[in-house]
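Excluded from the complex is one protein chain; the other protein chains are retained at their positions.
Coming up: subunit A.
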């Protein structure tokens, strides 16, 4: 290879990125979010504004962090193989922690469902609770998520084959499917006969499906950023870590939804 050509590639696995303030800042903002959430839930904080503020701070620090990551990879070219491996490992650990938090919510659901005490009438769902019908909106939501899995795979195929048009259109469709899912969930939530505070059924139901809902909102942001980056030629067919992690995130959330659908909506009621 010519020296001129060689200089365009990084052929060494060094860890080029410089120390960043954002991990520790994000950690503290997340701590703030956790504390405000817990205090609000237990009635120590009487209104929702501190929670919204903490959420805003988390979003802000994340925006700054991810802006730095995009700058490091796209404009500085610092994402060597070693850095990419680190990001991949970090993301895999994040997915594992996601699975664990959902496992704890499933545990809470099963704990209450398997031994409903006398105040619930010894039955699950508790006496007087009208569960959401699984064959209505939730079935549509399941099909929407499945379709989004198909279109993101189509987009991924387009990307690794170097077909920009397919990759972009697949991503667009996926984005709008997820937006539709979020809207359908919103409609379903605003039409339930129970709330998150009126009993254990509402609590575990909204904790489980609501956390998934929040993840879906996050996913729309991630897909939007990926679309913007792909449109601006940030992604190549061999280097697209952010895109790959978003894809995995979508697929894992999809499987979690399948389990939620079967346990919370269909067989459990």
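Of note:
The criterion applied here is as follows: contacts are C-beta pairs under 8 Å (C-beta built on N, C-alpha and C of every residue); 3 or more make two chains touch, one makes a residue touch a chain; residues count from 1.
Just so it is clear, contacts and distances are computed from a predicted model.
Note on the omitted subunit: UniProt lists it as "Respiratory supercomplex factor 1, mitochondrial", one of the names in "Alkyl transferase", "Respiratory supercomplex factor 1, mitochondrial", "Exosome complex component RRP4" or "DNA sliding clamp PCNA". Residue A:255 is the one among A:76, A:217 or A:255 that touches the chain not shown.
Checked against the hidden chain, the listed residues A:59, A:95 or A:137 yield one contact partner: A:95. Here one chain is not drawn; of A:102, A:124 or A:205, the residue touching it is A:124.
Residues touching the missing chain, restricted to subunit A, are 88-89, 92, 95, 110, 113-114, 116, 123-124, 130, 133-135, 139, 142-143, 146, 149-150, 152-153, 156-157, 160, 238, 244, 247-248, 251-252, 254-255, 258-259, 262-263, 266-268 (touch as defined at the top).
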